[in-house]
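The block underneath contains the structure these notes are about, expressed in structure tokens.
Heads up, one of the protein chains got dropped from this complex, but the rest are sitting where they should.
The block that comes next holds chain A.
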């Protein structure tokens, strides 16, 4: 806010003064930049002490260096390197060498020999390590050059015997990143050292320094990532490392074991101290499970995470992870879970009142009890009870992944997941609810479990409740009591938190449609009907009653006998709800109620087809009759657009498609209209005012194309081409209009050039799509390109005008799934009459709660705009953490917007809306252009010339009443 206010101040004080260009100078001065290398050389020579030299180098490092001068700079640096006696300066030089070789577009093979040479006489270990790092950078910049890589690996192998851990670390890293991966290559390369990188790295698993051991394991993992198949022999080595004293080593070793278990799941390993053998993946699973009770939580998190992805493990191993034999005074005891299950199966309600009903029963043989199992026993039991919530979350995630792949395991882990609903940390609770939702197809909740689940409905956190509603949407409940319980708890929830209304209704909708047979016996009770007496008609506006009806109607959809139980007013209410809450109440076939059944379209399934057909037909019509006379086309377009828009309103599934095509047709319509203006036929100067329509049209088309490109999800490259094509046409139109209306040619030069550039970049981006665009504007334009480049602006304009008129209308193919991004601000509601009062100059926080649908990457694109009555607009970027993702393609923005203003005399309304920011650079088209991998390391990337940033409003504005009061003195 402060920054924003400051900006305002600056805006008031800065005035833009436009200078008239005196561009008549015919002579051009060409300035050559002073050579960087020379300057550096001078600086370094001037340096009297190492500290001085270091300062110069530090200053130098802050500025980017152009590609052309890199080599020169490197030479200078190397020269100084040899002269320098101070290790810290040499270190800086070495690091600079690395930085410089990262420069995009610079090929470092020319400096490689020098860099290797510097290693020879270096005594300082730190400098040596830095130099190796530089070599690593060089090596990664030249991934193709095999001999270079081999040489570097050889150099690294030579320095592996260094006494400093830092140097050995870097060597291993280098070998890991550059070591030969392909089998055949290793043979070709004659060098002794590079023959078996795995062995070299493996030898350092036993290094004395833990950091080097870690580096060795990491290097091994790096090799694996680069595609080298690790040898199975490493497995036993890695297992030993699991008992290392240092946590980094153990953590890396766990990863290595996991990698090996994925590579050789089926091979057989012996169990030490017995003759048995088991599958490697099982053995690894057991070992990683063991690490879940490691002393370091970093390792525990790592281990718990990896467990989730070991899906090949045999089921009895898997089930052991949930096993924990309880005992009390050497007698076997049943776990609470087992007791609950037993109570459930015996049909008895849990009394829980007896003291000692958990009393231990049978005696255990002391010899048979294994207190520390080497296997997977109880790994998840431990993980879920861990002290650190990071471990617990990781364990829950792992549980989720394993349960998704194994239904029997899902059934078993249910009890534990339900327990996690009571964790002390909200994140863990939320995570376990989500997990449960994900595995819900595999499970059916028992009544006692449901009870625990439902208890969470009273949670004060909205996220938890909503996650739970989502979970209930897709759970299977086993008994009618369960349904009743769920309904009762949901209604309780509703009275406690009325804002959850929508979410609860939705939840009941699914609950009803999933369990029609269980709902059926409950209907009389729920509707409180009586066989003899008429009961009073419930209040139609009561959200609780609506909730009950939603449940019943959705169950009735697949249970035709149910409507017989309804009373008269229920039918009336049905008709009302079907209209008012059509997304929650399904169409029902109700016998004897003609009124109702006629209101609903007769059948459900073929329902979609006609409208889809209609959509396609109307689009067909437009594309086919494009050779009609202009007036006809215009009318046809207008009608079709109207039809499509109406269709979009009626049919939510087709809304995206209909809107998308309607927008496209709208653009075309505007284009046609603009081209039919009279102004084209008349001499330019006379019609200065008349062009308003044409230029407005051009502007609007541009806007619409941005909307089409960025507001719809599921847009494919085929559509993007056509959108860009339309935009190109609009730009051409703009150019023509400007040419027509402005006097003089000077401004046109720039515009023409820019336009031609755009045509050019269009061609570059969409070269593959051009064959599909026969007869289009751009097709014709490209044919004329040689002529255009050489001709004068006025000619260009003429050519453009004719091509624009002659070009055909491109058929817009519809993608499979296309959805328009929508946003709905739930809060603030805009209904409040009470102004939000605050002292002027201070800030007030306004809670904004909105649902976003079909928005890709909302964190990057969605902004909140606040519009003050004085026309001042403020743009707020919500934090990434403010976005929740409750379901696919759906997001929820819960954020706070800070408002501030100077004092007003009376309350006034501000507007809050959501905007979708876009940047044409980030468009789907440009992602195809290969980006240089090092580009992010260099801050000075010039923004490309056609990067247009803008925003599209995509929610209805909400008005908030505010009143900044003057501060009291």
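Definition applied: a contact is a pair of C-beta atoms (placed from the backbone, for glycine too) under 8 Å apart; a residue touches a chain by one contact, two chains touch by 3 or more; residues count from 1.
The rule is simple: contacts and distances are computed from a predicted model.
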item	value
Options "60S ribosome subunit biogenesis protein NIP7 homolog", "Integrator complex subunit 11", "Kynurenine aminotransferase 1" or "Carboxylesterase protein": UniProt name of the undisplayed chain	"Integrator complex subunit 11"
Touching the absent chain when the full complex is considered, from A:117, A:206, A:613 or A:902	A:206
Chain not shown: contacting residue from A:419, A:703 or A:889	A:419
Residue, one of A:164, A:231, A:452 or A:840, that touches the chain absent here	A:452
Candidate in contact with the missing chain, chosen from A:161, A:274 or A:905	A:161
Footprint left on chain A by the chain that the document does not show	161, 206, 208, 245, 293, 295, 324-330, 333, 335-337, 352-353, 355-356, 366, 369, 371-372, 381, 384-389, 416, 419-420, 422-425, 452, 455, 458-461, 496
